[in-house]
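Just passing along the structure, written as structure tokens.
Here the complex is missing one protein chain, while the rest keep their positions.
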Amino acid sequence: MSDPTTEPEIAELTRLMREFSEERDWTKFHDPKSLILALMGEVGELAELFQWIDADDAVARFAAPQRRARAGEEIADVLLYLLRLADVLDVDVAAAARSKMAASRSRFVVLDVRGTAPERP
Amino acid sequence: MSDPTTEPEIAELTRLMREFSEERDWTKFHDPKSLILALMGEVGELAELFQWIDADDAVARFAAPQRRARAGEEIADVLLYLLRLADVLDVDVAAAARSKMAASRSRFVVLDVRGTAPERP
Amino acid sequence: MSDPTTEPEIAELTRLMREFSEERDWTKFHDPKSLILALMGEVGELAELFQWIDADDAVARFAAPQRRARAGEEIADVLLYLLRLADVLDVDVAAAARSKMAASRSRFVVLDVRGTAPERP
Partner (left out) sequence: MSDPTTEPEIAELTRLMREFSEERDWTKFHDPKSLILALMGEVGELAELFQWIDADDAVARFAAPQRRARAGEEIADVLLYLLRLADVLDVDVAAAARSKMAASRSRFVVLDVRGTAPERP
């Protein structure tokens, strides 16, 4: 068990999901395709929370403690399956995210795109 | 700018996405419903990477450096939109994920569920 | 009310969803973004049905009448939101699908691709 005061957060959450899965002998279900289906299930629950709410009211509506907690749960579910997937694939998520941010900063030059939504190809 | 040696990882990545969005004046596009659609777009790209690959070969196939990097990019994209959503909703993702793990440990008692996939309701 | 013996199926199902929504004054919730989130909710439920099942057993497992009915319900939910979306956008789904099939037949020439999964770009 790592020292929780020094273990980076993403490594810690990844470890919690791995230990949880190993203790229940569930790692055998955790091939990448199955994990992406599970992730989709959680994204679907997140989508359902917001589907019929007016887009402009969504932040205010979810400022109520119970609703915020509910959104937090669904976001956590998505995160945990995503970290489990990264673990199974031996992907360093934090490094990949930092590298992606650097690439996006180069690709979307502030002066070119300021205030404009990027068009999809 | 926080000290990168002490800032927790999730807070750091959340901040990178927030600064990126603010510099481009894109925060106006980032209501929760729009961010969930963007997240779905990235989950779709992740799904496409794996769709036709045999489930049992998926980990081995993605052990090749280029493929692993590709999976890492898509996982990073999902993570970054998820953290942006949590930021907009003022949700503490790390706390929510730790709390969810504790709830799952209580709900799925090892002796009851060991080796069995939980049935969906 | 159209004659059910001559009304094409997709038009009929689209009409049933439209009438259902109008009778409940729910069309005001049915902007495209909200409908895509609702569609995601149903796709997530479909994914959850299959997530932990072995890919090679999935067809056999879902041949049992209750499970097949359950899968049918989730597929129907996805279809109905998809047709509602097409209706709101005034898209002729059947024509679009026929046209897409013709394009795919040209794009994936049998002799070139036979037996090989198309690589994602």
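To keep things simple, chains are lettered A, B and C as they appear, and every chain counts its residues starting from 1.
Here is the rule we use: a residue touches a chain if its C-beta (ideal position, glycine included) is under 8 Å from a C-beta of that chain, and two chains touch if they have at least 3 such contacts.
The shown structure was predicted, so the numbers you read here are calculated from the model rather than taken from an experiment.
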{"item": "Options A:13, A:49, A:85 or A:101, residue touching the unrepresented chain", "value": "A:49"}
{"item": "Missing-partner contacts on subunit A, residue numbers", "value": "33-34, 36-37, 40, 48-49, 52-53, 55, 117-118, 120"}
{"item": "Missing-chain contacts mapped onto subunit C", "value": "8-10, 13, 16-17, 20, 23-26, 28-29, 31-34, 36, 39-40, 43, 46-47, 50-51, 53, 55-56, 58-59, 62-63, 68-69, 71-73, 75-80, 82, 85-86, 88-101, 104-105, 108, 110, 113-115, 117"}
{"item": "Touch residues of subunit B, complete complex, unshown partner", "value": "29, 33-34, 37-38, 40-45, 47-48, 50-52, 55"}
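Note that only the chains that are shown with their structure count from here on.
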{"item": "Self-contact between copies subunit A and subunit B, residue sets same or different by half", "value": "same"}
{"item": "Centroid comparison with subunit B (C-alpha atoms), farthest chain", "value": "C"}
{"item": "Whole-Å separation of chain centres (CA-atom averages), subunit A against subunit C", "value": "26"}
{"item": "Overlap residues in subunit A, where contacts from two or more other chains coincide", "value": "29, 33-34, 40, 43, 47, 50-51, 55"}
